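I have a structure here, written as structure tokens, and I will follow up with some questions on it.
A single protein chain has been removed from this complex, and every other one stays in its place.
This part shows chain A:
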Amino acid sequence: MSTLEAVITSIQRLSATSRDLSALHDVLKGANDSLRTNSDLQLTTLDQLDPSKHSLGYLYLLDVLSCGPVSDVVPLIARFINGCDAAQIRLASEKFVSICKRLKDKVLELRDPLRGVAPLLAAVRKVQVSNKRLTALHPDCLQLCLLAKCYKAGFSILSDDILEVDLPRDFYLYCYYGGMICIGLKRFQKALELLYNVVTAPMHVVNAIALEAYKKYILVTLIHSGQFSVSLPKCASTAAKSNFKTLCTTYVEVGNCYNNGMISELEAVVVANSSEFEKDKNLGLVKQAVSSLYKRNILRLTQKYLTLSLQDIANMVQLANAKEAEMHVLQMIQDGQIHALINQKDGMVRFLEDPEQYKTSEMIEIMDSVIQRTIGLSKNLIAMDESLSCDPLYLGKVGRERQRYDFGDDFDTVPQKFSM
């Protein structure tokens, strides 16, 4: 009894300055176990505290409470997340993360993921130390957004550039879910980037997440760039390179068929393997890939012809009739993939050159921003290189692997004290 009251008073007293907060943190850590067994701790106790001022204390108590059977935990946690103070909760980020995960689980149990989206979005922002760091909450938030189908919300998190990662598994999940969200929003470029990151991530054994990501990666490359190469990029891990292809043979087959450009073969392959695609929930994506083949073929025609009749286009691309050809061409003009004029009287399409002359001031601004970005990235690279060369672990490893007697070296790349 007294410990609970003591805890509460100390929370109320010590929640002002940062020095007090660290003292409070120690108190809370010490009292954690006793709080768990304390039967006096009820929801009503929480009413004595204000979530925005006493966030750290509130967090601990909430954590203990939500472990046990409590009704209406979802709005409780949600309100806390919305109201809490970011600086305070970062001191106990694991507890915060576990609370949010509990929220997510509860929301999924209730089959209402939409309720969890907004709170988790806010949570991610609060727990993030910097814009470039991935937290454990990112994948959970993305998962809820996917299940709730609010892609735009998820996309707002994805627009950060992640450069630092705590746990590889979080990263894989983040990229995988992120890729799926981008596919949902039809931003194939960004999806490709995210999936590429998973596929080429360093790993020693084949990772199920990476495998699923690879399947989607193949399909998205087909849709976006229209070309498929069986070999993985050079930077992929050896485990990936040796195993992925054998584990995703149907997808590789689809890719190869696509490369040949024959629509009928591709459709035959798709129909033959549709049950497998269904199982992987990729059937929609596969269908998109097939329809993109038409677009790819029409694009190739623009390289060769100035004008072409709709009937000829239909024949060359193996569409059913001129009307479908017109529809496809119209779609492509609207998407900005080709520049053309359709003359309906003659049934002719006239392909134009890209009108972009690269002379406007907007273009100059774009170029300028790209240049700035590139300079920034280069600086990042150099900084990382420098920090790595001062890292004792790295130096130790290099020192160990260096030859004992290195005649002919003018200077040592690694100081002597690091060689064993």
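The rule we apply is simple: a residue touches a chain if its C-beta (ideal position, glycine included) is under 8 Å from a C-beta of that chain, and two chains touch if they have at least 3 such contacts; residues count from 1.
Operating definition for what follows: contacts and distances are computed from a predicted model.
Of the candidates "PCI domain-containing protein", "Mitochondrial ribosomal protein S22", "Chromosome transmission fidelity factor 8" or "Latexin", the chain left out of this view carries the UniProt protein name "PCI domain-containing protein".
When the full complex is taken into account, the listed residue touching the unshown chain is A:D354, out of A:D47, A:D72 or A:D354.
In the complete complex, the residue from A:L62, A:V107, A:A201 or A:I263 that touches the missing chain is A:A201. Among the residues A:V165, A:A239 or A:I333, only A:V165 touches the chain that is left out of the figure. For the chain missing from the display, the contacting residue among A:S156, A:Q318, A:T374 or A:S389 is A:T374, taking the whole complex into account.
In the full complex, chain A touches the omitted chain through residues 161-166, 168, 171, 193, 196-197, 200-202, 235, 300, 303-309, 312, 346, 348, 350-351, 353-354, 356-358, 363, 366-367, 370-371, 373-374, 377-378, 380-381, 384, 388, 391, 393-394.
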